[in-house]
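Here it is, the structure in full.
Not every chain is included here, but those present sit where they belong.
Each chain carries a letter (A and B) given by its place in the written order, and its residues are counted from 1.
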Amino acid sequence: MYIRNDKRAPNQLRDIKIERGWQEAGEGSVLVSFGNTKVLCTATFDTSVPRWMKDSGRGWVTSEYEMLPRANNERNSRESRKGKIGGRTHEISRLIGRSLRAAVNLEALGEAQIIIDCDVLQADGGTRCASITGGWVALKDALLWGKENGFISDIDLVLEKQIAAVSVGILNNTPILDLPYEEDSRAETDMNVVMASNGEYVEIQGTAERQTFNRDELNQLLDLANEGCGELFKLQNNLYK
Amino acid sequence: MYIRNDKRAPNQLRDIKIERGWQEAGEGSVLVSFGNTKVLCTATFDTSVPRWMKDSGRGWVTSEYEMLPRANNERNSRESRKGKIGGRTHEISRLIGRSLRAAVNLEALGEAQIIIDCDVLQADGGTRCASITGGWVALKDALLWGKENGFISDIDLVLEKQIAAVSVGILNNTPILDLPYEEDSRAETDMNVVMASNGEYVEIQGTAERQTFNRDELNQLLDLANEGCGELFKLQNNLYK
């Protein structure tokens, strides 16, 4: 049977930390760690909306993801210097935005925009899942700020869902939870699962990296993701006790 | 019960057409239609590889997706004029590339690159699935060209899998197959499923557009996708009889 290099059980998360109020600026500011992966999630509560939403009575939630140039073992050129954003950055930004938008009732939010900046300070696999999990806390903090400052009347009407995300994958035919980079790069199948705390799915993105996967494997992966997200929901909730 | 505007049964594909050899140029050139969605898939067999693969002994398969400005009801500005590619274009190009790469044994291909250009001439939902399904035919034709021209010795070693893709979704609580734009824009859940002809999954991307979905619904959607891809595999195979 496959033994993980870091000795974790197949269904065990890495050490997870979520720190609120990490920065002075930002209506929500969260440093989230999934093991060595560290992402700074900063929520900006913008009382104006993008032009195309003006007078719609609805709000918006969006996200921008980016990695520091030396978040990885190798230094990557800055996208600002290259003059364009890469496909991976675009893809992940959109996933985070969609996932967190699903948490919010945009009509109840009214004409305001929440921007969640997810800057990866250190990358060791699972950066998009950490961004969503930490981003939800930053989002909640920004909405609490909005409530305190009179932009929102009833926060429960606005924040309809609790959201978290985790990666799962198959390595040496063993389904495993929360893959660090070294497992991720060897996995046969790789899946990111975004869940709501009602146990339902917000987004499922599964990719056969080296081998196609069947329905049974898919179900095992989803079981693992349910377990992992369950723990993440508890950790999120502990922050507000 | 939900009745589709175009009278199709929930598990029925739109009218699918795949025409080989549509253009003179291109080692593979395929016009694929899923109803009113029309994509021109052109495969280029490039006997050189990108610099980062030089001397690796392996080949590469990649894809570039783009829509003509008036493929939709509203005209969109050209990305070439804006000077940058949008997030959606990036995301879809990467999905098609990953999916078709999964079909090929890159070591057996050797140092060559196949580029699949997917240009959407007319868009009515499902453009990425049509691109993958038609792109696989263009890929196969390019490999056949490579065989005829002495770049490939055994095509069965190179083209390991047959790939097709279809969209599924939930609308009015009814799981449906192959959504045109008007259904897609109203769906509660939207999923793109890329399959191999062995019945296994290459990529699953499910998104809760309006409502989260549970495991049962997921399984119903995957059943529909299996049916739909099964028919697409037959249509692909008919082209080579």
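The working rule: contacts are C-beta pairs under 8 Å (C-beta built on N, C-alpha and C of every residue); 3 or more make two chains touch, one makes a residue touch a chain.
None of the values given here were measured: they were computed from a predicted structure.
The full homomeric assembly consists of 6 copies of the same chain, 2 of which are present in the displayed coordinates.
The rule is short, and it goes like this: only the chains that are shown with their structure count from here on.
Centre-to-centre separation between chain A and chain B, using Cα means, comes to 27 Å.
Those residues of chain A whose C-beta lies close enough to touch chain B in the complex are 84-88, 90-91, 93-94, 98, 102, 161, 191, 196, 198-208, 212-215, 218-219, 222.
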